[in-house]
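Just dropping this structure here.
All protein chains of the complex are present and in place, except for one that has been dropped.
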Amino acid sequence: MSNTGITNWSRSDDAMVEDAMRRGASRRDLLRMFMAGGIGLAVGGGILGRASAALAATPVRGGHLIGASWSSSTADTLDPAKASQATDYVRCCALYNRLTFLNGKGEVQMELADSVESSDAKVWTIKLKKGVTFHDGKTLTADDVVYSLNRHLDESVGSKVNAMAKQMTEIKAIDPTTVQITLTAPNADIPSILAMHHFMIVADGTTDFSKGNGTGSFALESFEPGVKSLMKRNENYFKSGGANVDSFEYFAIPDDTARVNALLSGDIHLAASIKPQALRLIEAAGNIDVVQNTAGNYTNFNMRLDMAPGDKAGFAEGMKYLFDRELITKSIARGRAVIANDQPISPSNRFHNAELKAREFDPERAKSLFEKAGLLGQNIPIVASDAATSSVEMATLLQQAGSKIGMKFDIQRVPSDGYWSKYWLKSPVHFGNINPRPTPDILFSLLYTSDAPWNESQFRSERFDKLVHEARGELDDSKRKEIYDECQVIVSNEAATAIPVWLSDMEAKSNKLQGLETNPLGGQMGYAMAEYVWLQA
Amino acid sequence: MPNLVEIRDLQVKATTDAGNIIPIIKGVSFDIAPGEIVALIGESGSGKTTIALTLMGHTRSGCEISGGSVSLAGRDVVQMTARQRQAMRGTEVAYVPQSAAAAFNPALRLIDQVIEVARIHRTMPMPQARAKAVELFRALALPDPENIGQRYPHQVSGGQLQRLSAAMALIGDPKLVIFDEPTTALDVTTQIEVLRAFKSVMKAGGMAGVYVSHDLAVVAQIADRIVVLKGGVVQEIGPTEAILHRPAHPYTRELLSAFEPVAYARAAQPEAAARVPILEVANVIAGYGPLGPDRMPHKLVLKDVSCRLAKGSNLGVIGESGSGKSTLARAIAGLLPPASGKVLLNGELLEPAAAARSKEDLRRLQIVFQLADTALNPARPIGDILGRPLTFYHGLKGAAKQDRITQLLDMVRLPKAIAHRLPGELSGGQKQRVNLARALAANPEVILCDEITSALDTVVAAAVIELLKELQRELDLSYVFISHDLSTVQAICDEVMVMNGGETVETLRADSLPHGARHPYSQLLFASVPQLDTGWLDGVPLRVAKSA
Amino acid sequence: MAVSFPTPRRLGYHISWTGILAATIVLFWAVIAIIGPWLMPHPPGDIIDFEYFGPMTGELWFGSDYLGRDMFSRILMGARYTVGISLAAVVLACASGVVLGMTAAVTGGWFDTILSRVLDALNSIPSKLFGLVMVAAVGSSIPVLIAVLAVIYLPGAYRFARSLAVNINTMDFVTVARARGERTPYLILKEILPNMTGPVLADVGLRFVFIVLLLSGLSFLGLGVQPPNADWGSLVRENIGGLPFAAPAVTIPSLAIASLTISVNLLIDNLPVKIRDRSE
Partner (left out) sequence: MNSQIPRLVLGRLGVAAITLLIVSAVVFGATQMLPGDVAEILLGQAATPEAVAGLRQAMHLDQPALVQYASWLWGLAQGDLGTSYANSMPVADLIGGRLLNTLRLGAVTAALAVPLALTLGITSAMYRGTLYDRIVSTCIIGVISVPEFMIATLAVLIFAVWLKWLPALSFGNDVQSIGEMLRIFAMPVITLLCVICAQMIRMTRAAMISVLDSPYVEMALLKGASRPRMVLRHALPNAVGPIVNAVALSLSYLVGGVIIVETVFNYPGIARLMVDSVATRDLPLIQSCAMIFCIGYLVLITLADVIAILSNPRLRK
């Protein structure tokens, strides 16, 4: 990935968080939540490397933890509302707390809140824990929560979740430890919404966030945007024990090779987002573990159906046949990927349609399809970018396959810088990168229904829209499975989005670093690792 | 009494960039007695400087002593180790360069350079060295001997530098001093001074000297014996008197004859003045730098100069460096547009700036520069250089052009084969002829000759003058002949205009020279020209000396 | 530079052995750049080996790259881009720089002053950053790359040419041409240019080297030729991960760059000299 590609990461990170909050959108979960405060869904087949062995071990206190992310700039911020990249999230998670959070299994847990309850899912009452203090000594009150939530409604703040927060019509403090939120319409997801990183609680009236004054397990020592941050353990943290490490240093090393080298040389304990090509070196090193997480992240190939050449029947299908998924898995992902079948529900999801087989690599078939579409021998531009993981490599594979059947694809590699605002969703034929969503409903309503905000191929189908809506109301799991199976078939065949493989996100860490688990909110334990991990002496 | 220097069968070879080895000194032998001054005379390429340098065990890059011996005070310089030579240079044998201006380090104070020899060889403590330097300055008649050493080279005049370089040579009390054309670059009035100074200190110090020069007249004043060289071979060796008055070798005679001022004998046309002058310059004022409020240039060089050139006759312009004679040529040619005044060609007014003049006017008035090396584009073959004006002015092409080029080359007595050569491959004389031919290519009516013979050896120069005369007869040309050398001007001009400090001193008929001069400056100027007579220098009235 | 080659003695030229060797290498790469694509055993984008950073084998002469593509083919392809782009850029930069420089020197005055200012300003912008901004702005296509590289190196060439031309301009033969009434274009092309070809050529060579390196530098910042093709710099950069294993995928392109730049340099330092023996 490029060292300037901020936008792409902000984008995917936001999406990751957002999916978590949208979890449990089914009525059944809603009911459950009233009784039990929410049960989790089986989320992301988080495969743990050797690190998992360490889980059993008991935490060790002390030490100076150094982690390195992949992108950072002067836009780095400690304002949760503006947080836009892994680097920001990790820092905010260490400095602030949310009312609720999601554990490794994706279950909603209470953090600053004692309880989040509603009788009608429209008016929500939040009871706060007592005796929680900010780093500056101030005690947490309802006003802080009201202020923190209201900020997102103010457009001049530039909050990432402004749209999300709009549903909150009224946020008021009942008493110092009780906050009441009134919504435009019932929404059972509030507990998860509040678990978003952006909804972290800041002190009432805070406008300058460079101090990072929160309730979190770490207190800020120093912070230089685009350079690094240094934190000390918050000794009077409200959770028992608090963080394990004494101090926590975090920054970004944009250059992939440099990041790995820094880990190998022992300068850092954790290097986020490792390229498959680096694995050989890392494994050779011996004292390095790789934490791999295949939760359903994918890079897909989008052909807009409302533009040439996507509007020609058969083109999309042809392209799907032109993907050598075998080769992609082997060469590009170095085996750290699972072949996909052109639809977004990953095998780790219980609604995954196993009957729906992935298309074989079949150039001849593709050729005949292109012939029918009258596109054979035409020159078709493909927009790819380092912003969409491995898209450039995939594009080259397509190009080669195409050249063998007389299709000319000319690859336009564009800078990651500005890719998501300039090319994604806009170019006729381009690559995208989508992060895991735990429920089919989110994925479909986000990416494929007629009103979907990111309808990458401009796919329109009443039947599909109807099915998705139907499924949202369906209580019977098996029935929903059937419906979703059909949805997946429709997407796989009709939507013009080729999804060749499920990619996995890899982090490399020194084996001194222990207790790092996977989390549906994203890498580095949903960016909250600092509070939980420890350094083995 | 043994000789101080004994050169026996000296051989020097040079390696060309082609890698060919060619001999440039072919077995030269001669002696120098202590306190004796021997002159090496010869034209460029005769190897005189090379021989002089071997006395210090030095050869210029690409050359090497390939045989023979150069013994100085009994020790063979050729066999010496580098260290021994270092030790010898400056103390036993010292060098006075041709161009002191170039030989002084512009970044260092003069005194430090003068006494450097003492510093290098630790011959004496610094204060003493400085004191001695001041003495030498005084002996060499340098102004303000106490403080002149504190100046930098660019702050003193050429003549003074030349004398300072002598001081630099003498500081180490060498047994032998080598003078390498030390006065060639100087004006006559300055030269006389420097010669005086050299002669006196040499006599006083009783030092032996080698005086390298191409100018017999100068050598006559200072040398005891003369060695005549040509092509790296000794032609004749003898006492100065003998060489001057009883030359045995034909080449020596040739050299001498080139010196005899051949008065320009031609049927004087009394009515010449009556006719419309082909070129007329009226009250020209010109200079360099930005125009001042009075619309006069910042640095005025020509202050109201007027002259006229009758058709078919020649006007000589003579003066020392800085007199503005070359500037006059540039002003006429329109290269330096006059600030005021008129230039008329055949009675028609010419535009001040060349750029504004018509092709025809440009064609009729051609200028030939002093240094053929820089006046000919070194990157283009002679053919092109001559061909361009033919195409430019006369639109000649192809065969016609080629024929004309051959004609031109023939006119200036050059083989047509030269057309394919580059200037760099020609000798000085050949280049100057090409330079001339280029002007002729335009079929001009007037040619401005700016010091065209100054850079040439006397014999070659004489030949070029002859050529000019012939061409004039054939092509009915008129020359404006600019020079600092009286004899050349005499040799070709009807009238001579003496210039000084940007002003006309006086205009004289050539045949009345040199004794017809009325103005003191012209008298001084003419009197300063060395004569082929050993007694001349001492005979020159001291009035000349003071004003130098 | 890539097409200059030693001229035999009998034509009156003299060149050292180093010069000949260098010239041969430069010539070799020049030829590869032209015919390379026809020599490629595999298409440069084709993944023919599931092993990545593979070693040199009889089948894969230069091993395989980070995707298991044939390095040999990619090097051959890369030659065209490295040599081609750099050559185009250097010619563009130097041609325009020299012409502007000479014109400025000959005409002088305002034209000279303004031009010098502007180019000096351009010179003060760090080349890589300028390249980065430009390519981020208008995308990374070959014409853009060439243009950017040319713009970056134009000021240098201009400065160089101008200083040379100023000196030559004072020569008498230029004055003579002026006195003859020649116009600026003639003065520049016929009188001045022929006298600075030597130094200008040397300058061209040096800039060529710098451009090759800058190109590789830009590729490090993610700008370069469109895939599957890549210039040598990009090859080094995309395979830099193989450095720890000294994989041919990274060493070979580096060697290619080195061999090219070094020989160009040596060639400049040992340019053929015309034999000049004065004929008297």
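By letter and in written order, the chains are A, B and C; residue numbering begins at 1 in each of them.
The working rule: contacts are C-beta pairs under 8 Å (C-beta built on N, C-alpha and C of every residue); 3 or more make two chains touch, one makes a residue touch a chain.
The structure displayed is predicted, hence computed values, not measured ones.
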Touch partners, limited to displayed chains, of the chain removed from view: A, B, C
Of C:24, C:141 or C:265, the residue in touch with the unshown chain: C:265
Selected from A:214, A:254, A:276 or A:428 as touching the chain missing from the view: A:254
Hidden partner chain, touching residue among C:20, C:40, C:122 or C:201: C:122
Hidden-chain contact residue, picked from the options B:47, B:68, B:97 or B:247: B:97
Contact with the hidden chain (one of C:89, C:106, C:136 or C:171): C:136
Residue of A:91, A:127, A:160 or A:413 in touch with the missing chain, whole complex considered: A:160
Footprint left on chain A by the chain that the document does not show: 3-7, 10-12, 14-15, 73-77, 82, 84, 155-163, 210, 224-228, 251, 253-255, 257-258, 261-262, 264-268, 417-418, 420-422
Footprint left on chain B by the chain that the document does not show: 56, 58, 85-91, 94-95, 97, 99, 102-108, 116-117, 120-121, 152, 154, 168
Absent chain, residues of chain C that touch it: 117-118, 120-130, 132-134, 136-138, 209, 213, 216-217, 220-221, 233, 236-237, 240, 243-244, 254, 257-258, 260-262, 265-266, 269
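Criterion: only the chains that are shown with their structure count from here on.
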Whole-Å gap separating chain A and chain B, where each centre is the average of the chain's CA atoms: 88
Chain C: positions in contact with at least two other chains: none
Contact set on chain C toward chain B in their complex: 14, 171-173, 175-182, 190-191, 194-195, 197, 273, 275-280
Complex interface listing, chain C residues touching chain A: 43, 45-47, 50, 52-53, 66-68, 135-136, 139-140, 221-223, 226-228, 240-245
Touch list for chain B against partner chain C, complex: 16-20, 22, 45, 333-335, 354-355, 357, 359, 362, 366-367, 369, 371, 374-380, 388-389, 392-393, 421-422, 424-427, 438, 442
